[in-house]
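Okay, structure first, notes after.
The other protein chains are all here in position, but one chain of the complex has been omitted.
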């Protein structure tokens, strides 16, 4: 396990945490400050189908249309600051020189223009796609067919040296086992996949990303467990969905926090990725700025904590929207309006010194909407963070502690009749508690068992993790 | 002037006004309560181009796709109550039996199904399009080519007798003169068009709508000055726009309030229409429930008061979005998420007894973003309402008083260095003050002057107003 | 109640419009367009300064020493050129254009009376808003800009039936026909008009605009040429005047609007 683990919580109490304030504010890009007393909107997008075909059409889409539209609307509405996020598509990581470089350069140029003319504070995050295939190999030299880890590292360099202000990734270590486990409601497998393997993969990956960022004097943002906990959350869905019990998704989220933290232990400094709903837990431990998404990311997916998750954000994001026209302008302009106004609301509450009241209203709106919202409420998130810190020294043990704490918090509230659970949610919770409590208290024992238990999982290759 | 004018303000002070509370709450539809202690999302939409071609394709779009999608998402997210608004397209008012009737019936059927299965509280507002052409004639018998007023009244009846819970309209009386005036920055003409002619037209139209609603035991909602003040607001736009000064748009809004009030004086009971940004003024006077839109209506247009305008709403709307797919579901589902969560936020603040704090945060966010936001802040809206009530007895005088009060409030704040104005905004304001102050204090004199001054305005026919 | 006036809005919003307020003086820009001749200059200035009260007097004076065509071309229209540039640069707002155009109209009326007959305009434009569509403000603005550029406009109004447009255009063979649609449920009138015109053997360029349509849509049917802003109108119509057919205008669209064509 990485040596730079957090010895204690960044905040001395849960109540100290609030949106727009980070223990380690960052200043980067064209005059942007993050976590320094106000919340900034972070706008994300996807190009229209077909525009990925040539570098020219992709540049036109990303630069001339999307980036320009976004800046125009920010000026129109008077938003003082904005962060843009470009989540790279496969073509950009597959051929960085041809597809990625001109986009990165073009976006920065146009931002510079608007910054010069209007003084708008802005910055851009480039999120490199993680194209690695578990069956081919995650580490350097393994995938001779696609040479993916190599291409991916090259994509980071191209972004970092051509205009990115922040670099991030949604890394996929441990996903092959988590995918197998999530559809079987197997919390032990999930813990092994994300809590253990995922952390090992990040420990390998992140020092490299931090190096590239530092060399180029830009910010190594952070990671997200999109590949694991978001898949679970997405499948658990809402009250019409029946794929995965929401109690299961909630516990995976807590486990994910222990893994996502590794980026910071390897030198990342935040802001972490918007889609990492584990953000509140990670922020409680690390104090780094956090990007979050909810109500204003309905274009991308409907979650059960649209308001709550704003509680401790420093950037407020729309996750992603495909570029297309709407009555109110282009889609990116419309969604920028939604998230930009929400940021303004949070900032206004600071002017009125009511930010904690607003935070609490956010929480009250969704605290009991789903078990996952419940465990991410900042008071509970803080407790889960404590469980992680107290169990430092073993990726396995701290992830297990996080999951168990989450399950116990849910059980307690449900027993008190506060958080209501459906029959399926209750059943799943009981099994999770049983399963997690049955696990060994030594990492070695657990790993030995898991290596055997999951040996036949398709695409699982222990060599990917030097096991 | 109509006899049932409001003798005094519904609220004894501005501070008494807050979202989710109306002096006259309404209970209608399938268990829906409005203005009764909580805020309800109101979702609006437009069918995809081409689906208007046949009644079958239109029904499929409105009923099987849109209405179903909306209800599914409301259930998924656990929203306790929802209002649907269908803004009729031209084809429905042009041939009500063929295009309107099956849609109205189909939508109600599917709502009933979901209400029965899940107990969700819901209702539907049908907003009949006002297709009247000023050049052909606004009143019965005048337009022999299209027989529009007759078709429009028939459309109201079809909606009312087949499933509508609320009926509304965006009526267009006086628009011909206002259109001429708005692009010339001529506040006197605008006052004549909307403040005077618009009120006369509503006084003719609304008793008929109220009759139809009462006969069918449904709710006569209200009107909006979309045709006037929204056109001005839309053209004034934001900080990149240069069509109309925003001070001009602000004053038109205040004038519009005096006109929109007429619906209530003729028996409408609210909720009024979402796109009537004059809502806060009208609610201050009448106490009827109010539907508003802002941050969550960015799909339809970007306004400069996305948060502020939520301050006193009872329904919270997205104005309209074209039906199409997004990553997060269909567009109506995504935007329902946005407005439904905002309603949840407001409702949560009530649970915490912090609703006035949240209201004030909404206001603080945008109070100084534009002159229009400033005069609609509930404290200023209240003062404008008072100016209207104090000048009852003449449509002209009360509308003038409203406009003048708005202009004076802006001037005052600008002089104090609070509300900032650009050079153009300042110039326009000065001219407005001059113009309004130069007007006669007798309605008759004003009307005589205006009839001469605007005699050549294309499509202006005094007979449309029995003048 | 809270004292909102004590809130600082600096962290909440930036008045970019004030930051970007033009430092250029309108006078300097206008100067380039105004005629040297002092009498014609007065006429042009009346347009520029929206003096529709004195303009008739000054036009009458100018008509004493100048032929009516010159009063129009070298006086009234020059004033309007100055206004257009100031509007296009974002220094003047729209109402300035509209009221200046009203003033110009009065002047033109006088000059035409002196001429004894309607003057020869650059050509006729037939305009309308789509069947079922009541939104006509954009069309009205565009009409004023076209008139200010020396074209005559036949405005058929709003909610105009497809066949009425087709008949009128077939009958009058204007230089250009235009349509405005703000609703996605009315815009399908445009391809129907275009097809019927072609059946009638009419190949008049058909400028289509309004919030509902976009370039892709308008270029999906024959004759269609997209316009984004009212200010694009004169640029596009000028090309029709130069004899370009709709295909060429469509092809060179980017260049026309950027001024490189």
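Lettered A, B and C in written order, each chain numbered from 1.
In the analysis below, contacts are C-beta pairs under 8 Å (C-beta built on N, C-alpha and C of every residue); 3 or more make two chains touch, one makes a residue touch a chain.
On a predicted model such as this, the values are computed, not experimentally measured, just so you know.
Chemist: Taking the complete complex into account, tell me which visible chains touch the one left out.
Modeler: A, B
Chemist: Taking the full complex into account, find the residue in B:11, B:45, B:62 or B:79 that is in contact with the omitted chain.
Modeler: Touching the chain that is not displayed is residue B:79.
Chemist: Just one of A:215, A:420, A:445 or A:463 touches the chain that is missing; which is it?
Modeler: A:420
Chemist: Extract the touching residues of chain A with respect to the undisplayed chain.
Modeler: Output for chain A: 13-15, 46-50, 52-53, 89-91, 94, 130-131, 133, 135, 146, 172, 179, 182-186, 231, 235, 238-240, 242-245, 322, 360, 363-369, 377, 379, 413, 416, 418, 420, 422-424, 458-459.
Chemist: Extract the touching residues of chain B with respect to the undisplayed chain.
Modeler: 37-38, 75, 77-80, 117-120, 325, 327, 344, 347-348, 350-352
As a convention for this text, only the chains that are shown with their structure count from here on.
Chemist: Based on mean C-alpha positions, I'd like to know which chain lies farthest from chain C.
Modeler: Between chain C and the rest, the longest centre separation is with A.
Chemist: Using mean CA coordinates as chain centres, what's the chain A-chain B distance in Å?
Modeler: Chain centres of chain A and chain B, defined by C-alpha means, are spaced 40 Å apart.
Chemist: Would you kindly tell me how far, in whole Å, the mean C-alpha position of chain C lies from that of chain B?
Modeler: Those two chain centres are 31 Å apart.
Chemist: Residues of chain A that contact two or more other chains, please.
Modeler: Counting only residues that touch two or more other chains, chain A contributes 75, 77-78, 327, 344, 347-348, 351-352.
Chemist: Out of chain C, which residues touch more than one other chain, so two or more?
Modeler: 2, 7, 9, 12-13, 15-16, 20, in rising order.
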